[in-house]
Structure formats: C-alpha cells, structure tokens
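Here you go, one structure.
Yeah, one chain of the complex is gone here, protein chain that is, but the others are all in their spots.
By written order: A, B and C. Residues from 1 in each chain.
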C-alpha cells in the first residue's frame, strides 16, 4: 500500500508489467535474429506489437503465465517467432533484462559519494561511539560514515557481480532445445550475444541460483541502508540531536516536529527486500524441469527485491545528501564517564581528540577503497 | 509482477490505494460524528473530498505517510475534522476496515463447500494413501478431501476470529488522547461504535499483536490452500492421473498438455502470504509510541498477506470446483504391495475396500463439523 | 551457539531429546492403556525402558526418525505395544506434550505482574512520549508499561489458547486407523482421554494448522518481549538514562559500563522464535498422508520457537523485575518544545502533568484487564 511513498517512480516504471512485456518482446526479437543468423529460420520477421497488459493477464490466467497469449499474438504476425523456445525462456530472460534495467537506476553511486563526503569532511569530528546503545569511548563521525561507505561498497559490488552473472535462458520445452536439432548450443550462443548476456553452461529452468543470489545481494544492500537509517534516527533523537534530516517529516498533529522520514523509509523498505529474498530461497526447490509454483512465486519476489532495495538506496541517499550534522553537539554529548573510561584504559586523554586511536587511518583506508572502486 | 494472474480483481480493488483513501475518509467522518455526539465539536461537518491518490503520495512523501496531505485537504473543508487524532489513528483504522472488506470477498465458503462435496461424494472411492511419496495402505479420496475440509475450517475460523479482534485505533499524538481532555475514553467508545469495530483497552499504536495475528492466520490459510494444490498436482502427474484440473493450463510449446495451473497459483500465492506474515512478525518490535519503519512496513505486508491468501483461496476453490476425479484410475493404481501390506498388518483384506478402517467414520465427523460451522 | 545464554535451563531440559523420548514412551503407554480399555488388546503391558538417545538417533537415521528403533526396543518388552500406530502418531503427540510442558515454565505471569506493577506505580510519572524517536507530547511511564501489559496479556492468551487446541494424534499408517478395524474412533477418544488432550475430528498427519498456529503465537509473544526490550534499551541510552537494568552487563573492555543485557537477550531471542515460525508456515504444505521433509523440519522449528520465545519472556521478566526507574530524569528530559507543542494543541498546559489526557484512565483499563485475566 502506498508503494509510491517508498519506490522511486522511474524504478517502479522499469519494474512494471508493461516494461516486462516490452522486454519479453525484445527477447522474442533477439531469438528470431539469433535463429536467422544460425540459419534455423530464413529471416527474423519484424515484431511490432502493442500488447495490452490487462488482456495478456486475463488470457494468460488459464495458462498460468502471460507468454502463452503473447505468443499467439506474435504468431499472427511472425510465423517463425518463438521457435524452439518455451514460455519460461521468455519470462526468465525478460526478468534478467528487467533486473539489469532496474539496477541501472539505483542511486548507488550517489549514496556512496554521500558516505564518502561525510567520512572525509568529518574525519576530525569527535562523537561518542555507542555500544549496546551506551556511550563507550570517543570515535569520529567520519569513521562512522566510513563504516557505512565500506558496507555500501561491499554490498553494491555484490549486486553488480550478481547482475553480471544473470545469463540468458533458452532451453525449449524441457531444457534440451529439442526443436532446434543439433543447433541448440549455437542458437543459445547467438541469442545470448544478441542480448549482451552471458551464456549459461546448461539451461537453468530449475537451477535458480542466479535469482536467489541476486535477491540475497539486494537484501544485503537494503539491510545496509537500514543500518544507515537506524544510525541516523538514533543520532536524531530529541535528546541527542547530533544530526537531522534536511527534509524532515511533517506530522499531521505536530507540524513542527522534524521526523527522520527518509531513514524510516529506508528501514521499512529493507524488510520487504529481505522478505522477498526469503521467497527466492524457498524457490530454489523446484520440481524436475519446470516448477509448479516455486517459479511463479519468483516473479513478484524478484520485483519486490528490486523495488524495495532500490527504494532503500534512494531513501538512504536522500537522507545522507541532506544530512545536517552538528559537530558541537556531538562533542558536547560525550559524557564524562566516556573520557574517564579512556583514561582507565591507559590513554592519557585530556580531551576526546586524544583518544581516537586509528580512527583517521581507517577513514583513509575506506576512502582509498572508494576511490579505487 | 503480473499480479493480475494471482489476485482476483475484486480483491485487488478492495486493497487498492484508492480504497484505502476512501476508508481513511470514512474514518475521519466517523471521528467527527463521534466527537459531535460527545459534544467535543458542535457538529460533524460534511466531508466530500475527491482525492487524487498520486497527489497524496507525492505530497505525503515528505511526511512519510499519506495522511498529512489528506488532513490539509480536509481542514480546508471541515475545520473541526481530525480533532485529537494522529495520522496513525487514521491509517490503522482504515487498514482495519480494508482488511475486513478484503476478507469479505475471500471465496472461503465456496472452498469449504467444494471440499465437503468431494468428501461426501468420494467417501467410498478407494485411493492409495501415500506417505513420504510412497504408497502406504488404501484410504479413500473422501478422507483426503475431508482432511482438506477440516484444515480449511480451522484456518478460516482463525482468520475470522482475528478479523473480529481488529479494533478501532484512536490515541492521538502519543496514545493519551491529550487534545480531548478527559473525554478521550468516551470519544474512543463512540468512534468504535460508529465504525462497528471493537474498542481497544488502550490505544495500540505500538502494540501490533492484532496485525501480526491476522497475518499469521492468513499465512496459515494460504498454506492449507498450498497443501491442497500440492496434493492435486501430485495426483495429476502423468503417471498417476487420478485427478485433473478442469481448466488445464495451456502451454506455449505444448498446447495439448494439461497443466495444474490453479494449483500452481495457489502454491505460488502461499509463499507471498507467508513472507508477508514474517514481515508482520518483525514489525512487532516497535519503538516507544510510534515506530520509525516497522509500522510503515506493515502497510504493504498486510496488503500482500490479504491479496495473496485471498488469491490462494480463489485458486484452490477454482481447482476443486472443477476437479475431474477418476475413481477407476485411483483403484487401479493401488499397487499389489499396498494390499499385501494390509494383510501383513492382520487385516483379512481381499480388496482395498476391506482395509479402510475408520476412513468413513472420519469423513462423517468432518462433514458434521462442516455442517455445524 | 551459546544457547545457554539465552534459554533458561529448565526450559531447555523440557525441550531436550531426552525429554522428548520420555514423552514418546508416555504416549506409547497411553496408547496401550487406551487399547486395553477398548478391548483391542488384552491388557496394557508395562513399559520400562531406559533408552539411550544417541543410539536412537544413530539407529533412527536410516528410518529418518527416532521412533522406528524405539518401537523395536518396545516390542522386545511389550508385544502388544504401538498397535495400530505409526511413527508420526508417537512423535506428534509427544511434541504436543513437550510443547505444553515447556510452556508451563514460561515466566509469563511474572512478566505480566512486572508490567502491572510498573503501570500502577508509575501512573503519575510523566515521561516524554516519543514518535519516530522524536519527543512528541508528555505521557506517563505508567501508560507505557500498561501498553506492554496489554500486549503481553493478548499474546499470552494467544499461546494459551493454541496450547489448548493441541490435540492427540492417532491415525495409524495413513490416517484411517486401519489396523484397529472399526474401533478406531473409540481408541482415539480413549487415547486422548488418557493424555488429557483434545480429540481431533480427524487425524492431522498433514494438517499442520495447530503447530503453525502455536509457532505464530510464540513468535508474537517473543516479538512483544522484543518491543519491551527495545523500549528499555532506548530509555537506557547514556543521553536519556531514564531507566536502567539492575543486572547490567559487564563489558570485557569497559567494566563500568551498564549494558542493557537482558533487553538484548530478549531482542535476540525474538528473531529466532520468528524464524522458527516461518519454518512452520512453510511446513503447512505437506504431501498427501505424510510429508517428505516438511514434517521433519517442524521438530527443530517447534523446539526453537518454544526455547527462544521462552527465553525472550524470561529475559523481559528479568529486565522489568529489576528495572531502576528515574522519574526525575524522565521529567527533566521533557523538552520545552514538547510542552509548547501541547499548548499549540489548545491545552492550557503549564506543566507536563496538565497534558496527560486519558493516560491514567487507560492505565486503569489495562490493570482491570490484568486483574480479570
């Protein structure tokens, strides 16, 4: 409900049924071109179809997927289309394209840049480190941001590498490409080439490692955004007030309150992305050569994982881009005990700055990783 | 993706943003009437607003919820509206109404009736019982259907009782109904009465037992539909062929194949309902008087739990309503070992019929429960 | 790992393999007595077996469950034992007994009493209500505790009613009680009576509503404990310091720090109970008359749900029993904005006490519910 509050519009459009149908048609066109190049069909007939998604869904209901009516419409126009393919080839490959399209508009670079900027600007800004929500010893806000940065870089790199492994799917009725005789592997190679996708070793109709892996990476990325959101919320508490979000949330009862709304969105989004990843785990157990339910559950799960991890990234980026940081307050909040604790540990600490250990060195290491990424 | 394949249209409409906004306005109206009756405001001003959901979402983004712009629009028309309430009061109570509306169109009676009909008609239809997917001893198809029936009755009764416990929410800014002075409890009582909802003992802004409980019940109901779907799929296997779905799924490559498409839908739906319930579990941990993320995550979770458990029920009902049962095949499939097993256990079984034990008695008990429900 | 940190010893013992085997023997004994009473066997032979769990597990591995070797041992002693039953009858009924035993040592009454005491004692203790982690308006600490109380009463009552619905299981090889001829229902009735358990309408070998429902209720109960833990942690923050746990956690590096360790345990436990409930949801989808994996997954899931929800309750109870509350600090922390906010809303609030609305009335309602429970 009210998905528009959480998922950026452009991302939502790239994940819409309409976008998916467009990609299915792209996949059918790529198949025709590949088969024409392989000499399996004389030429790739033009495919110009304007398909009504509601109709596809209504007619696809009996078949259990939207490809069957799509292929019927296709055949009316291009007799040689879809040769040797099965519905799942079209849907799986379209989902791969949709996933890559969607990830392209994740605001990941912006989020990493915002973390890096905060890490750099606040390398000398002392703040109380808090463990189990109790002040521990001083650290710097720069190191906190550097921690976010490293996590975002790791998680982003995970998603990127998962996206790269998303291969084309072409196996025909049951993974043997039987209708293509002995030209199966060649058509598969050309098909993948047409779509600039990796070629799988064997069709992956019921080997769902790739989707589960992508879902996991997205869940992890979203989880890191939630961690950032949680830290920002905790630092924004009335009694702490060390940071606040620029675009504070208005309240219908309390108009002057500044709610950490972006952080709230990030945290809410992460839960959906993680639940979607769980569905993808459960969908690894698929029957024989095509699953009767587990595959069908992946569609929404993959879509939700992308929509809500993208939403989490956008929210976290918005939060950090506009974050108002109050170094005076950070320093003032450091409790006397926190300093005496430092002294107890053998550091001759007159001020928090004397007790930062390797904080700055770690910030530098994080920024180095960022620049190399 | 392609949610239209899984979620019945009417159910989807009752779960739409538009429906939710309509219910929010109903809640605001009920509040005004309650406050007028309590003498807190002179009279309930009329509320006739046609709100554009896209605008609410766009404007609600900064506030983190769609109520803030709604209240602004409301106040332009009815100055006394929303008095003493907070956004969460409106959304929570609207969600309660939406949930009840949605459950009203679950095809639960139809599903139970289909189970009962099969149990009754096939009380004497012998079939191999299968444990760990191996034939065990004979049973009846009627008892199998009776098992489905009892489970559906249990799960349906769970959901029904959870729906009944969904109370009105009214706590104001922080659960004290402060702006209503000492008339809080009275307004709360009248507000609940106006909406024909139970009155809570205290406001439940961060006590989410009700929603988690409803989500669980829906997940369980969907899980039973998946169990029915799985049994039907297993019995429909080419090599077993004891039942088949009436509206078989066409295949884009293999047009004459009869896929168990409804069962597939039921099983796919259940996974989403269960994932949504997990999100609701996670959302029990809420901060202080209003959560910063956990509450916001409930909206989609509750919606998905309703949409997909309703989808599972609709699919299971469609499957059983049109199920083609082949008693001859059921009998013929019983392996010789299955009968000799019976004899080994001391039953003088010449035919499967001699070995049904209390199958019929159990069918009768299930039907009795059904008739009493 | 280090489960002993989280799960109370007595609870762990009631959930041990040894306890489960004991209960299996109880179930076998009850079956013999029931069959003797029904005249199915001449008399209930005595069963005095000391079974080595390691051996049962080692020998049960090939069978996939520990009952097969147990029955072999049993038959060496009591020829008439286990007549008509199947492994699952014994395990399911033993799990029912184990679940009830385990719930008996949940410290639920103590937890509710601690909430009630705090609600009562602090009915006039003002504290800032916090929404989205921002101070909103004043409330009382008593109302906060009353909110916990109501949630615990609801969740506790859920678990209690689920436990009451846990029925005896007796269906024989495939749910027909075939080996008992027409005396199945009578034996089932007597068997349930012997164990003081409800009698099911039909055997529930693959109808897992009861276990999923119990798992859900436990997950909800644990979630409420996590909510209490989170509130305590937030109030315990160095900068807020309105409460602290009596038995603070020592730190290996910072010995004088007072960590909210009990709250931490409660929150950690809840996650495991909720994950276990998810497994139980997934296990609703079971094949035919005995599942090939889903059933076997329930054993650990049920055990974990009980162990960790019980752990969460124990931790929350320990936290609240010893909670040090600082009313002065609570009052002093209320920000000026929080009061001016009150005035803006039309309340002539000179002090926080003027702005408590129905807080006390709600506390009274909660305590009334508690006393009636």
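General observations
By definition in this document, a contact is a pair of C-beta atoms (placed from the backbone, for glycine too) under 8 Å apart; a residue touches a chain by one contact, two chains touch by 3 or more.
Quick caveat: nothing in here was measured; it's all calculated off a predicted structure.
Although it is not drawn, the missing chain touches A, B, C when the whole complex is taken into account.
When the full complex is taken into account, the listed residue touching the unshown chain is A:366, out of A:67, A:261 or A:366. One of C:37, C:82 or C:244 touches the chain omitted from the figure, and that residue is C:82.
Residue A:213 is the one among A:213, A:264 or A:333 that touches the chain missing from this view.
The missing chain, though absent from the display, is touched by one residue of B:65, B:278, B:309 or B:358; that residue is B:278.
Contact between chain A and the unshown chain involves residues 64, 86, 129-133, 136-140, 143-144, 146-147, 150-151, 154-155, 158, 172-182, 184-185, 201-204, 206-210, 212-213, 216-217, 219-220, 223-224, 226-227, 230-231, 234, 267, 270, 274, 277-278, 281-282, 284-292, 342, 345-347, 355-359, 361-362, 365-366, 369. In the full complex, the hidden chain is touched by chain C at residues 1-6, 15, 17, 20, 54, 57-58, 60-68, 71, 82, 85-87, 90, 95, 172-173, 179, 226, 229, 233, 247-254, 259-261, 263-268, 271-272, 275-276, 278-279, 282-283, 292-294, 296-297, 299-303.
Within the complete assembly, residues 128, 130-137, 233-234, 236-240, 249, 251, 253-254, 256-261, 264, 278, 282, 333, 335, 337-338, 341, 344-345 of chain B touch the chain that is not shown.
Everything below uses one rule, namely that only the chains that are shown with their structure count from here on.
Bringing chain A onto chain C by least-squares fit of CA atoms involves turning it by 180°, to the nearest 5. Averaging C-alpha coordinates per chain places the centre of chain A 29 Å away from that of chain B.
Residue positions of chain A touching 2 or more other chains: 233, 249, 251, 253-254, 259-261, 264, 278, 282.
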